[in-house]
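Structure incoming, see below.
The complex appears here minus one protein chain, its other protein chains still in place.
Chain nomenclature is as follows: A and B, assigned in order of appearance, with residue numbering initiated at 1 for each chain independently.
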Amino acid sequence: MGRYVLRRLVNAVPLIIGITFISFVVVDLAPGDFFTSLKMNPQISPETLQGMEAKYGFDKPLVVRFFLWFWRVLHLDLGESIFYHVDVLSLIGRFLPNTVILSAAAMVVSWGLAVPLGLFMALRPGTWADRLLSFFAFMGMSIPSFFFALLLLIFALQTGWFPTGGSFSPDYDTLSLAGKVWDRVHHLILPVVVLGTSGVAGLMRLMRGNVMEIMNADYVRTARAKGLPERVVVFKHILRNAINPFITIAGYELGALFGGAALVEAVLHLQGMGNLMLQAVLSQDLFLLMGSILIGAVLLIVGNLLADIALKFADPRIRYE
Amino acid sequence: MFRMATIPRFVSIPLLALLFACSGGAERPELPPTLTTDTLGDPKTFNMIVSKETSSSAVAGILFEGLIRREPVTTDFEPVLAESWSVSPDGRTWTFKLRKDVLWSDGVPFTADDIVFTARAIYDPKVASSIRDAWMIEGKKMVVTPVDRHTVSFTLPFPFAPFLDIVQVDILPRHKLEAALDAGTFDSAWNINTPPGELVGTGPYVITKYVPAQHVLYEVNPRYWRKDEKGDRLPSIKRRVLLIVKDINTAYVKFDAGETDIYAPPADMVETIRGKARARDWTLKELGLSTGTPFIAFNRNPRHFVKGGKRDPRLDWFTDKKFLKALAHAVDKETIVFNAFRGYGEPAVADISPEVKRFHNADLKDYEYDLKKAERLLSEAGYVDRDGDKIREDPRGNPVSFDLYTNQGNRTRERIAAIVLEDWKKLGLKVNYKPLEFNTLVEKLDSNFDWDAILIGLTGGLEPHWGSTFYKSSGHLHMWNPRQAKPETAWEAEIDRLIDLGARELDPKKRPQHYKKIQEILHEELPVILTARESVFIAHKNRVLGYNPTIWGTPDPEKMRLAY
Partner (left out) sequence: MSDAAVSRQLSAVNVDRSESSFAAFWKMAGWPARVSLALLAAFALAALFAPAVAPYDPAAQNRRQPHHPPMRVHLAPPGEWSEGLLYVHKTKLADIRKRRYEETEERIRLSFFKRGRVLTTADPDARLFLLGTDALGRDFFSRLVYGGRISLSIGLVGVAISYTLGILIGAFSGYVGGRADFVIMRATEILMSLPTFYFLLTLAVIIPATLPSSLTYLLIVAILSFIGWAGLARIVRGLVLSEREREYVLAARAMGASGARVLVRHVVPSTFNYAVVSATLSIPGYILGESALSFLGLGIKDPDSSWGLLLAEAQNVEYLLRFQWLLIPGLLIFLTVMAFNFLGDALRDHMDPKRRGTV
């Protein structure tokens, strides 16, 4: 086990170099850079611009720049955002928590609903409830998140029941503790509904499928034949086995946490990594862009590793060489 | 949009003042009435000298003041940190008497040293200042001298008419920033991670909290010097919130939800606001026409079109007055106003907006929309379809085909382009429409000159001299042929001469003549075809009192009040 983890970690190094290098090349291929837009400012002279370009190392060849950057990354220095004039790491540190809170909330909600609903459907296959839920699952999987977010925005606008964006109110600091919690939750509802819907839909179907497959397994039949109470069969034999694949998914979601919310953040005006990244892309803020991609990749790799390890604990049949 | 990152600080003052004027908020009993307004995008810095974008100046500008400012109704200068000012008989030395009762928000007295320090920071070559180029007068620095503790003088290389416009810059505190300037770290001093308490200004408010992408909270600066007629300390509104919004849609959503007090609706939103105004207790005000206008420029740069002794036919078309006039007659400005500006705007005829009353040339006659006339002009000039493919050929037989670019993502401009394009195609010209990403567009305009026609806009201001980088043949925004060593054509030489005359002409009566002549030349030679100017609106909750903005800003923003 220890060796397995070690091997995976060693493997991760070339992986990260590969990912970041590809991204670096791609960003470089884009026409212009951050300074291009400054050229249209009548008050900035070409000399000033050249000075700035040299300061940020934009006058060196691509490979040199990449390794200069990577060398600093090894020292936990992600560089300075050209756009914000701030250390990239601290910038990400400010935006990441909102995305993490949002995604975690969406994950809790979608798991909390999907597991019991999926189980319920599988235990009553073919009934109208099963069909109805299946149909909703299909709808939830099919609705484009940005379209759904737009529809909810109209809803919020028409009813006034929900705040129309942001992560908390401007007078957040003056609220009591309970008020703060409610304020946060209130702002989270709409984005969580959007993000959670697709999550619930997919997971619910997966759960239903898993349960149905397991119900046909020999050990379940044996358990039933032994005359174990149905409750024990369902919760002890079926549920525990059906949940295994979800552990793997949880790992992936750690990475998806990071990116999946981006569109929703854009439409509902939330201050997370998605909007930060979009801004970085549009302004071609190299270091911010690279920093975000790096963090995203690290989260994804770590997530996968954690999932595989967790799966091993949950399912002793799985062995790693 | 060009204005995003590029508005010179001075031009953005009206914008800023507009934002100043905005406000609201769901109050809890313990908070004083709060004015809530919105701003587009996060600040990138709180340092007004290195700030390059309106999103930064909108947030930080509230903290600072300049020596003088424009009064938005009369558009004359009024005193702020300077009590009075005078100019020497030779017109080269300006002397400012400073107020003696001004304290920085941390209690340190404000003195002439702060002015000298600000000038030093602007001129420091290590500082990525966005103001320096404006402070260079034909390449020369101004000499800023402290006469005494409360007097400062500016010495210019020669009398310079727009001088008062450039001294409007915000003054920064020497005692807070000098160490950073000496250490060469001025650019990153006062960045967005700086604790708000460190941000010290002379303005009416101080920042208490900044939450990225959410909001900026302001409280009144208790040491602010301005008092009202009754002797009470200003500003009247003791707390402000600036909501950071991502786009103009979000801005509307926030206003509609009652979260903000003031909102500047784009033309598309005006009817919605008007329809709800009574029920929602809002007021909608039309301020006037926007100072800028989208225009179509044609590339007439021989560095791009003449290569190896061969002259590209496009250069002939784009310098052919008859050809350009035909195109100008085929721009349906009325439809542009109707369909791109929702009926709120006016066709643009002269380069300087009618809002700039002193300098606007009202005597020019527009090229009226007339496709028949345009076709006739083209045929007369020898552009006829000779091979029956419905595309005209120029007199030498080249089919007339060129690209029209604009910056994508700007919906208004994309619509204008679509309208113009349809008509030009009807004339029998092959025009390829290519919306481009902003950076690519700039690269074409500024470095490789690889373009034919471009739909673009620039923001204007009260002082036409700020357009000189556009008007002058040596300017880098002289789009059709930038940074010329010497003017290519006689009319460009004439414009260069008029600009220099205008900048040195101190007589306010004679000065506008030069700029009116420039507009006349541009209208005749058509290096750019103007489209239309959009109307500017502001909507506010009726609880905001004393708020009477003009297109140039809000008079006495410190005296705005909230009814509840």
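Throughout what follows, a contact is a pair of C-beta atoms (placed from the backbone, for glycine too) under 8 Å apart; a residue touches a chain by one contact, two chains touch by 3 or more.
Everything numeric in this text was worked out from a predicted model, so none of it was measured.
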For the chain not depicted, the shown chains it touches: A, B
Contact partner of the left-out chain, one of B:102, B:270, B:503 or B:560: B:270
Hidden partner chain, touching residue among A:139, A:185 or A:217: A:139
Contacting the left-out chain in the complete assembly, out of A:101, A:189 or A:281: A:281
Selected residue (touches chain absent from view) among B:38, B:187, B:261 or B:332: B:332
Contact partner of the left-out chain, one of A:27, A:220 or A:270: A:27
In subunit A, positions touching the absent partner: 11, 14-15, 18-19, 22-23, 26-27, 29-31, 125-126, 135, 138-139, 141-144, 146-147, 150-151, 153-154, 157, 205-206, 208-210, 212-213, 245, 248, 251, 255, 258-260, 262-263, 266-267, 274, 277-278, 281-282, 284, 289, 292-293, 296-297, 300-301, 304, 307-308, 311, 318
Positions on subunit B where the hidden chain makes contact: 249, 252-253, 256, 268-272, 332, 335, 338-340, 342-344, 403, 408-409, 414-415, 418-419, 421-422, 433-437, 440
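Please note the rule applied: only the chains that are shown with their structure count from here on.
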Subunit A and subunit B: spacing of chain centres that average the CA atoms, whole Å: 39
Touch list for subunit B against partner subunit A, complex: 2, 4-6, 8-9, 25-28, 30-31, 36, 42, 44-45, 50, 52, 125, 128-134, 187-188, 191-193, 209, 211-215, 217, 241, 243, 245-246, 250, 253-254, 256-257, 259, 437-440, 442-443, 445-447, 466, 469-470, 475-477
Of all residues in subunit A, those that touch subunit B in their complex: 30-33, 36-46, 48, 51-52, 80, 83-87, 90-91, 94-95, 153, 156-157, 160, 163-171, 173-175, 266, 269, 271, 275-276, 284
